[in-house]
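Excluded from the complex is one protein chain; the other protein chains are retained at their positions.
Going in written order, the chains are labelled A and B, and every chain counts its residues from 1.
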Amino acid sequence: MIESLLTFLRYGLVFILILVLIRSFIGPSAADRVVAINYAVSLIVMLVLLSAPYAEINLYLDVALVFVLGAFVATLGVLRLLEEGKL
Amino acid sequence: MFRHIKKDPVGFVFLSFLLLVFWLLISASFDWQHILMGTVISFLLMTFWADVIFIREGGTRFTPGQALRLLVYLVSLGIEVVKANVYVAYLVLHPRMPISPGFVTYRLGLEKDLSKALFLNSITLTPGTITVECEEDRLVVHCFTRENAEAVQHWPLYHQMKKLEGSGKSD
Partner (left out) sequence: MFTDIVIALSLLWGFFFLMVGAVGMLRLPDIFTRMHAMGKCDTLGAGLILFAILFIVPDFTSGVKVVLIGGLIATINPVMTHLIAKTAYDRKDAVAPATWYEDNYSRKGRG
């Protein structure tokens, strides 16, 4: 039961990801795109965790942790670039 | 380089220990090699990067009563987060979207940096409001509707935070 639910959620998360990427494509200002990409990062982390097979989820947890921290630093860099005009 | 150890030895050791615990948790093995490696690396990290962490004289100390109050605060924050999400879901899925967004400026009555940061984060997580800007004592909040703006003024979490700040030792 849980297995089929997880399969459904994987496709559902990909669908949500497409919706968010539409916003990052048409977003009028730069900050709109940053918001959309930041939301997409969380969705990708959830997708990584839900794509893990039951037995090997330990490996995928490390990937998710590093992804969260790396995205945080990357967004900070982009915002600093927007605010001050240089890095 | 070593002046931070002399200035605040307890805080230094505590933060090094926190880093060591983090390292042991993500490496997930507890033999002596990992512990030795973690101790050396967390000590070196704290030695080189203490300038970033200790930005003011002294440090922040927690009393047990304050920790308990913080726990109560976090639980009531969790309830508020659920309410906020239901509210956003109602607004977004409503066919006509009954919103009238606006900016409100407030005077913020908190002194310590840590409680300020915690309070601003919880404003972001509660129904219909996000913090936009906070300089010294001036707080700019963005609201969905006028009712949210009124609700910020008499807000139970603010009084909890005032009590939490008042009950601890000063810096």
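Note that in this section a residue touches a chain if its C-beta (ideal position, glycine included) is under 8 Å from a C-beta of that chain, and two chains touch if they have at least 3 such contacts.
None of these values were measured; they are calculated from a predicted model.
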Chains still shown that are in contact with the chain withheld from the display: A, B
Interface with the unshown chain - residue positions in chain B: 25-26, 28, 81-82, 84-85, 88-89, 91-93, 97, 99-109, 120-122, 124-125, 128, 130-133, 138, 140, 142, 144, 146, 149, 152-153
For chain A, the residues touching the chain missing from this view: 1-2, 5-6, 9, 12-13, 16, 19-20, 22-23, 28-29, 31-32, 34-36, 38-39, 42-43, 45-46, 49-50, 54-55, 57-58, 61-62, 64-65, 68-69, 72, 75-76, 79, 82-83
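Keep this in mind: only the chains that are shown with their structure count from here on.
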Centre-of-Cα separation between chain B and chain A, whole angstrom: 23
